[in-house]
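Below is one structure, written out as structure tokens; the observations come after it.
Every protein chain of the complex appears in place save one, which is left out.
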Amino acid sequence: MSGSWNGSVGPEAMKRLADHAVRDVAAALARGHLVLHLGPFALALRTDNAAARDFLVSMYANCPVSLDQDTMADFSLHVRPPNLLRRFVRRQVMPDPGFYFPSVPLPPRMGPLALEMGMNMAVALQCFRFAIYHAAVVADETGAIVISANSGGGKSTLAAALMQENFRLLSDEFAIMQPGEPLLLPYPRPVSLKNASVDIVRAFAGNDAMSGVLHGTPKGTIGYRRARKSDIAAMHRPARGRLLLFPTFMEGAKAEVKPVEAGDAVMRFIAGSPNYHVLGEAAYTSLMAFADSIRAYDITYGNTADSVALVRELWTQGGAA
Amino acid sequence: MNEPRTTDRVFLEKRRQLLKLGAAGVPMLLTMKASASSTAHSALDCQITIPEGLTILVSLNGAAWISTTYDYDGQGLTSQKVAAMQNQSQYVLPAGAVPERYRPDGDCPDPCENSGDDDDDDDNWAAAKKPRESYLASLLDSLMLSKPANADDRSTQLAYNWGNDDDDDDDNGCSTGGDDDDDGNGNGNGNGNGNGNGGNNGNHNGWGNDDDDDDGNSNYDTSECEYKIFVFDSQVQYAPGDFLDSSGNWSLSGKLGLYTIVAAKYGQYYGNYNSFPGVSCLLSILTYLNNH
Partner (left out) sequence: MPAGPNSDTWRWRANARHYRTHVLGDVTYVYCHLSGETHMLNLVSMAMLDLLVQRPYSLAELADAFPACLDVPVAECPPAVVARLFGELDDVGLVERVSGA
């Protein structure tokens, strides 16, 4: 599947964001004509927030985009001031995905956070073509590792660390499952890192892989690890799940692995889905096939090196898919 | 369809253990609920409706039986009433679940107290009077609640407490079958029981007589001091959030406090997948408190 677009040029042949002049990008963004074609979704973006625009140009440089007025999109997102007053006085910015959801207005410099939050909301709450689960996904040629979201579990840090181990990034935020079959679709956006994780990932991924850092956000210090060119190039290549992990990070903890029964794993996995209940049998079918194809584990670790070693071991134990 | 595994002994035993949990009120069926998009939900505003006639029976050791069908006559507890209530209870919480302040004081006049016998009995009785609260119960009592325990912990905890509970249920506070020989030896006419608690005529003797054990037990009904019953005479709607002060601490008292504790306890054991009335409301509050 891919996002819908108008005209004869598919996303593969489409210009990358970096191929467009920044002036044109800014103009298209200001009018809401910039459509980002990433994985299965086409997202129309609108903003005149400079921080959000600069972030987009830098972190999504390799993504296909169209700047045409007539391009159709699956979702639209407007990163804007909450009201006219806040456009000028004590300026603020917030994501507007076209429907109401509670969000805290942010200072303009936090435009990137508003952009990323809005993109998450658009997919999580508006996508009904695929079953969405809250998880990070990385893969190699033999299959995918799904890292279920667990508050403070270190999902994103682990995903970034596994990218360093030559896994490709499918998604930092969503396991996007094809209805009817257990295929996981890539949606390779920047990996969102919080607080200490920002420097941890910077240490092994390097400065060039990282965005600037946002301090003092409602989520603490935020930074992003960019999706690589190779991740974007593989964004239409789905993967089959082989490992489902429920990570727990505890400072200084000894590395531990505990198998999780498939039935229990599925229950926990569904709890992180915003749309499983809407998709009905199609989601059930794919999820049950997914459950049959994976081994699930609780993993606890006290540092990133341990987590990578654990996952490597589990990955090797499973053999080739 | 299920695989035909019903002849496997391990399978049968596993199912039997599950059934015990089911009998204790643990749901045997969970409906998958996606997290959906209820982000605007005001967790602290939710309300619990307690059905009319809901009855909570609390034992000395802090176990609780909850029934919506038992019709308590308000005329004092007897062993028959306790048994009837327990049979009709839809939910059972194991020993240690209810904080001490809601438990009966256990101050029964001991019919055996003059018998001069068996230190063992006294010890047991003392132990029954002052049961140790489980870690979870004391945690709950302060309501500095953490996340629900995982399934394994729940089973273990339940099984552990469940075993204790069974023992206590059978405790009549006086001689037990195993004590017969000793009793016969020393407690003779042990008619300190003449002090008997209300409703017990105290005129029976022969506590030292092995043969009389059954009679003695049936006549000396300590239910009134071994159990405490709480009845909600009419339907009550309340917001558990009202029990929170501005610092997020709980201040629980009265029957509503007990109900809040019992419902939270269920939530802690069994999570949100639980038919106990009000558990989802409480869990939303507890989640809110944990996250803010």
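Think of it as A and B in the order they're written, each chain with its own count starting at 1.
The rule is simple: a contact is a pair of C-beta atoms (placed from the backbone, for glycine too) under 8 Å apart; a residue touches a chain by one contact, two chains touch by 3 or more.
In this text the structure is predicted, and so the values were computed from the model without any measurement.
Residue-level contact of chain B with the missing chain is found at 1-3, 6, 11-12, 14-16, 18-20, 22-23, 25, 27-32, 51, 68, 87-88, 90, 275, 277. For chain A, the residues in touch with the chain missing from this view are 261-264, 266-267, 270, 276-277, 280-281, 284, 288, 291-292.
Going forward, only the chains that are shown with their structure count from here on.
By the touch criterion stated above, chain A contacts chain B in their complex at residues 100-102, 124-125, 134, 264, 267, 270-278. Within the complex formed with chain A, the chain B residues making contact are 30, 32-37, 39-40, 151.
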